[in-house]
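With one protein chain withheld, the remaining protein chains of the complex are depicted in position.
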């Protein structure tokens, strides 16, 4: 699907084709072309009308690419990723949105739906100022919305991390270890997307490209700030999840300790008793304890209880129980 | 709440509004506007009188932001964090204080109470020199006070770390592991606040901005030094807490070792005795030990004690007990 | 084996020797010399006709060299590695391909077969444009093909990693630990090849050498992008495999925990019973339980079952079983 | 205590006050003022005579500061740390020595005794050349002596490390783990002192300050070299101590393994014997083994020994014993 928005003389209107004359420097016309999952036919506008470099066009139409920014002289080519965290809370997906920014135009290319672009596309014809402030500021608006969408997902990740930290000491187990490992991979994936994104926007903010005005650079500095915080957060998460994996091992060892203490207590309580009963089961003449025949059993029982009590007192003393 | 301090002709006075004429270069007047949790109405002074960039105003009024410094041409925008370590000694909170520094004015914005700003605000009208040395030096005073407030908290953290290190070898347990993990997160948070703060002040100290005079840069170099030390300390703490987590695992394993030694000693002492008593409980013709019928029991008891004694000697030899 | 391709007046033809006149600046002729496992005799063309530096010639003819790029004034010397992942999926081999790029010529040297060069060599005479776009673009084509060959191997590595992650929690064992270690070494080897390759191509992309035109640099920027992604991937894999080794230890400890729980349950169930039967085996007057002589046994059996049931309920309560 | 040395016309003499005229550029007089734990009165010379910046004076008189170097235009302010390793071999202390270096003077400030300064102060009046080569070379002499004092302490640390490495495999225990942790903290402290020191001296060696002549820079390059080696050594120690902590865990686990093997051997030897004796203790008609009544016991004993022997052979086969 292809949409063309044109801003001329203070009015934004949706048109159905791009007039190459608009694209000339200082044409007085601002154009936004939004390509959503373009057909090969629709995609031809990139090379035939805009004459973008074939490698950039290839990248824009290909499926997945890492975030980057490239200057082709009179236009910039920027790839960013929108986040799409699955409801199943397990798999982390991002979709790339491609931007071509020229002095008079912005071209966006994305596969599937993009909430950010749909939203801006919707207000674009309602509010003349959206495109009326130029294609650079329009790109800023889209990028800003995309980056803002990361924040709630990051918060969710933080909450999952808190839960895991809780759980690791409650009931460490293999399934939890597996989830920690999965989570760690997710965080690493996030970092791998956010870092190049941060660097690409940082280059916009530092005004490495003449196309970016000082006012626009202030805007991108703000987006860059958000991305710096995101990547900080991701680094911080990665650090925490590594500690949690270490703590898990510690917790498992602690649990093992507890189990072994139970076993040791049981063994220590009952093994001497076994020997005692074994002695009175020997087919030899046994020493007679005070009292009559019937009292023997109770004497032995008493000795057994006394032994057990002493053992328990000893364990209590060592804080084992 | 909004407070306006004006220094004119050697005298500092509190006034109730800002005259835009004062803000002109070389107006001869120095102004400090302190906004504490400003109402939307009070906050309007930022855009209406000072004409700050809307993004900076947004950041200043929003709740949490990472420390940073930004130049908007004729004024600087600086965010720092004041520390607020909870009495509960568990949760670490920081509050951001925003500074707008121009040639003639300083504007501070903060939510809630800030001890540093309250203190400086109090002396400001008492001592004409405080504002009389210019808005840059005033900002230095506030920043210096804020950074000084970190030091006692850092010391407290160091003490907690010492205690944990002590405890890890005394009685390693899951609750301690959890506290170590919590502490590690606290330290990481601290670093995340101190590092960008250090870098922001470092840019002031290196005189990257023409607004900062050489004399002022010497001052900020001093603050920068303190922040370098703070971030060093935080890094050092993080290193130590990681070692403590490792040592905890080692301590747990050592404890397990102790428990298992007890179990092994018990088993090794009593299992042979069980077999011996079992043998004398067999319903077969038993070999007669020297002495009469009554002596049999005591012979067996003697053998048992001898066996136990030998075992204990063996363990003692291997330094198990 | 030596192959010489010559492009003159729009036509590419295979010739059998290089005329030194072609190599002069602006000769109007483009030459590609492909040396495959050259004999010493064939290799002499490098020094006798092209007059390459003896160190570069030595490197080109020697067996293994790390990827690098070097400028010798009027020609570049580039070493890259083609990947060759063994079917046995265990051993990772790479073969170096050497490029000498001059203004009028490209010389490639490789030992054994290289799929990329064979392929380009095949189309070279069929399609005049391949060499007709100059030796730089020809080199780009070969390098691009070589880098593309890495991708399927990287994907295979990713799948093996997924399998290992699965297996680590299913049945952790020493053989798996060994395979993890082997895999880690493979990944490290991959990184050691890809990183210098990325840097070498990056220098081409940044136009550090005057031989590389702007159009050509755009192409190498694309290849560089692929290599950046490859090295990112390798770093990511290395991070994951380290976590998997940690998780393996955690899984082994968990397994140990399970084993110990079984032992503890068994011991806790049967040791008291042993004592009970031992007591009734004592040669003393035993207390008479209610019921006749025949009921004694069943009473005792009942007590034993009750004790075992209580124990099991306790374990169930503690979630051990 | 304040000492003033003056070098004028080839002769060094100790005087009791500083004449401000001496401090003027090209005064022909070289001055060294050494302040040892100065009283507030003595310290006033820093601001009243030398007019040093108040912040530098504050730092010089305050207790502990991180090593750093700062230029205040016509003089340098340098903080270094002298090492003082306690005889108790446990606690690591350093004392800061402050240097103010001007074209005509050197001022040193330190709290307590400094062996390096005392020594140089002693030879200063004996040998006219010491101060006669200028304040820069004098500073070099002091700094060089201070850095040389680190070396024997570093060697002692290395020996302690060797001992610990030995001990970790001999008898791993909690007390050792604690000492490893303490040592690690010491090493980190050392690094925290040496690194900024290295960087400060490095700036002198790279001639970042016009006060440092080329000849002097050669000298400081030598000191810098020593400090680079010290920091390398500290990094290397830190790496080793981390490995030792890991190895300790490994050794504890190994020890646990040994303990468990003993337990398993004991249990495996005696549990079958218990069952055997239990069977012959049953009140049922027992199968008659060959031989008479008296032989029964010896038969059983023989079976028991045979079982134990077989078990032991099996363990021997598996290299458990």
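Think of it as A, B, C and D in the order they're written, each chain with its own count starting at 1.
Keep this in mind: a residue touches a chain if its C-beta (ideal position, glycine included) is under 8 Å from a C-beta of that chain, and two chains touch if they have at least 3 such contacts.
Not measured: the values here are computed from a predicted model.
**Student:** Counting contacts across the entire complex, name the shown chains the missing chain touches.
**Tutor:** When the entire complex is considered, the left-out chain reaches C, D.
**Student:** Out of A:82, A:136, A:172 or A:281, which residue would touch the omitted chain in the full complex?
**Tutor:** For the chain that is not drawn, the touching residue is A:281.
**Student:** Out of C:154, C:211, C:286 or C:312, point to the residue that touches the absent chain in the complete complex.
**Tutor:** The one listed residue touching the chain not shown is C:286.
**Student:** Of the residues D:12, D:104 or D:274, I need the one that contacts the missing chain.
**Tutor:** Answer from the full complex: D:274 touches the omitted chain.
**Student:** Determine which one of D:69, D:180 or D:263 touches the chain that has been left out.
**Tutor:** In the full complex, the listed residue that touches the missing chain is D:263.
**Student:** For chain D, enumerate the residues touching the unshown chain of the complex.
**Tutor:** So the residues of chain D touching the missing chain come out as 165, 169, 218-219, 221-222, 225, 228-229, 232, 236, 239-240, 243-244, 246-247, 249-251, 253-254, 256-257, 260-261, 263-264, 267-268, 271-272, 274-275, 278-279, 281-287, 319-320.
**Student:** At which residues does chain C meet the chain that is not included here?
**Tutor:** Chain C touches the missing chain through residues 53, 55, 59, 65-66, 68, 70, 72, 171-175, 177-178, 180-181, 184-185, 188, 192, 242, 245-246, 248-249, 252-253, 255-256, 259-260, 262-263, 266-267, 269-271, 273-274, 276-278, 280-283, 286, 293-294, 296-298, 300-301, 304.
The working rule: only the chains that are shown with their structure count from here on.
**Student:** To get from chain C to chain D along touching chains, fewest steps?
**Tutor:** The distance in steps between these two chains is 3.
**Student:** Degrees of rotation, nearest 5, to put the Cα trace of chain A on chain C?
**Tutor:** To bring chain A onto chain C, one rotates by 70 degrees.
**Student:** On a C-alpha centroid basis, what's the spacing between chain A and chain D, in Å?
**Tutor:** Once rounded, the distance between the two centres reads 40 Å.
**Student:** Touching at least two other chains at once: which residues of chain D meet that condition?
**Tutor:** 281
**Student:** Which of line, ring, star, complete and other names the graph you get from chains that touch?
**Tutor:** Basically the chains just string along in a line.
**Student:** So which chains actually touch one another? I want all the pairs, not just one.
**Tutor:** A-B, A-C, B-D
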